[in-house]
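Excluded from the complex is one protein chain; the other protein chains are retained at their positions.
After this line comes chain A, so read on.
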Amino acid sequence: MDAAQDHVQVSGLRITAPAAGGQETPIVSDVDFTIPKGQVLALIGESGSGKTSIALALMGYARGDCRIAGGGVRVGDTEILTLDASQLRTVRGNRIAYVAQSAASSFNPSRTIMDQVVETAVGRGLLSRPAAEDKAVGLFRALALPQPEAIGERYVHQLSGGQLQRLMAAMALMTDPELVILDEPTTALDVTTQIDVLRAFKRVVRQQGATALYVSHDLAVVAQVADRIVVLQRGRVREAGDANQVLEKPADIYTRTLMAAARPPAQARPHRPAPQQAPPLLEVRGLTAGYGRVEAGVPKIPVLRDITLSIAKGTTLGVIGESGSGKSTLARVIAGLVAPAGGQVLFQGQPLAPTLSGRTREQFQRIQLVFQNADTALNPAHTVSRILSRPLSFYHGMDGRARDRRVADLLDLTQLPAGLADRRCGELSGGQKQRVNLARALAADPHLILCDEVTSALDTVVGAAILDLLAELRRELDLSYLFISHDISTVRAICDDIAVLYAGQKVEMGPRNGFGDAPFHPYTDLLIGSVPEMRQGWLEEKETAVAPPPLATAQDANLCRFLPRCAARVEGLCDRLPPPRIVLDGGNELLCHHDGQALQHLQRGRQSAINP
């Protein structure tokens, strides 16, 4: 490739952070890459790989105390690193635009969206306010936002995460930048939203002919948008090349590790016939829960409606759904933190009291809760050994050397070094914190662990290691899990049974095998179909899916909750009668008006997204 053609050229880039004793630690070393005009380059790596630092260096910016210590960045004819502050100001926002990960915190909540979208273009005198607003509306339309003329008058709290992310892209594109930097723009979104956002980004960036740098940790997402891929680890380039080559024939061992971790293989395990006479370990019957005053068995803000499920001893039940589907509330109800409005929770055949005060210590001990975010789940004022000791002395009355020994055992069990015991959790890495979080639950000697999104906040490789650990612990200790996740491939990898929640309703439940091939509930189908595959061109193939037209009438609380988004709905039936519960041949139980054959017919031709 001719160097003159390359629109962006980064050579020998070095970024350092200050370390103790006046030394500097390199966080990015000797990074070289080029981006030809109009192409998309993806930077991929785990947290700490320096990908965001590189992206920011392209705008001549280094975060905090970090410093760009050497190398060059050329965009068009401009050497970015030689510009002074005022020259950089004219480049940033005009020629180079940045789209951050969390749009919700990047917008000012007290001003309208339109004010903020046109701010750069109007403030720098590039466009008049009316012209800028016209242009913004055009971009809103191109990004497939609803009501493009009116959406600019809204405020942040009136918009969804996916919409905000697209609005932020519109803001970045207002000045027709030649280079757009997208920093993990879809990481915080649900899969079903992510696919729309990706599609909109891709189309608009192409239309504008802009060069783009896409920062992500997710190879499958990158496969959809990138022409070239650079794989980073600890601030160094591990592999760089055409997207095709990196995805099809990865040369570097680290790239292969990343790819393997992104899609964990289903863990094979001997099928154990459940003993028929014994009651299941946990049984949830007709559970309704929510927040606010309860009237006639229904809370003011219902979160869960009529949930029935059970977990046999030694098995794992996966619960999946989008944010807001009520998955976390389910775990809280079982743990006793939220009192149900109706229905029952039975543990080992005994009904559990609705609130904490009615439960016995034995019941507390046998059900343990592990939260998603280990940063907030571990008390920052306590050391690791204090965190792990508390359940030991609380449940088992251990103290002194016996307790210390058990703490060491637990650290060993969760594959943590014993030297960690005296540290506070602020001094641990994300993966270590999550292991401590898990070790605390294990300290109680539980029968059931409620895992709420335990791998969602972690890098793929670290998350995969935690999943392996969970599987190993289950084998060794005969544990049962309620595994809550939004990621269907994770759930399929480690769960025996899967329940799908949509807006508080259980729309489908069945053994894992039932989730391999159609038919599914239409929502499950949408969920599975939205997980990007790790190959190029997948997004274009998906483009045939047509969003259903909006509903004409307001929705009745008893009807199918998925109705407004369902592509398979039948007018006159689905919008009049509540859906029946049907059982498919594969053993899956569905909440739908269609029967198995009709669903099979509708979903035929779409191969399973996960098991080709």
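General remarks:
Note that in this section a residue touches a chain if its C-beta (ideal position, glycine included) is under 8 Å from a C-beta of that chain, and two chains touch if they have at least 3 such contacts; residues count from 1.
The rule we apply is simple: contacts and distances are computed from a predicted model.
Considering only "Peptide/nickel transport system permease protein", "Penicillin amidase", "Pyridine nucleotide-disulphide oxidoreductase" or "Acetyl-CoA acetyltransferase", the record for the omitted chain gives "Peptide/nickel transport system permease protein", by its UniProt protein name. In the complete assembly, the contact with the undisplayed chain comes from A:423, out of A:154, A:285, A:423 or A:535.
When the missing chain is restored to the complex, the residue among A:195, A:230, A:388 or A:444 that touches it is A:444. Of the listed residues A:93, A:280, A:343 or A:391, the one in contact with the hidden chain in the full complex is A:391. The chain not displayed touches chain A at residues 17-20, 25, 27, 47-53, 235, 332, 335-337, 356, 359, 361, 364-365, 367-369, 371, 373, 376-382, 390-391, 394, 422-427, 429, 440, 444.
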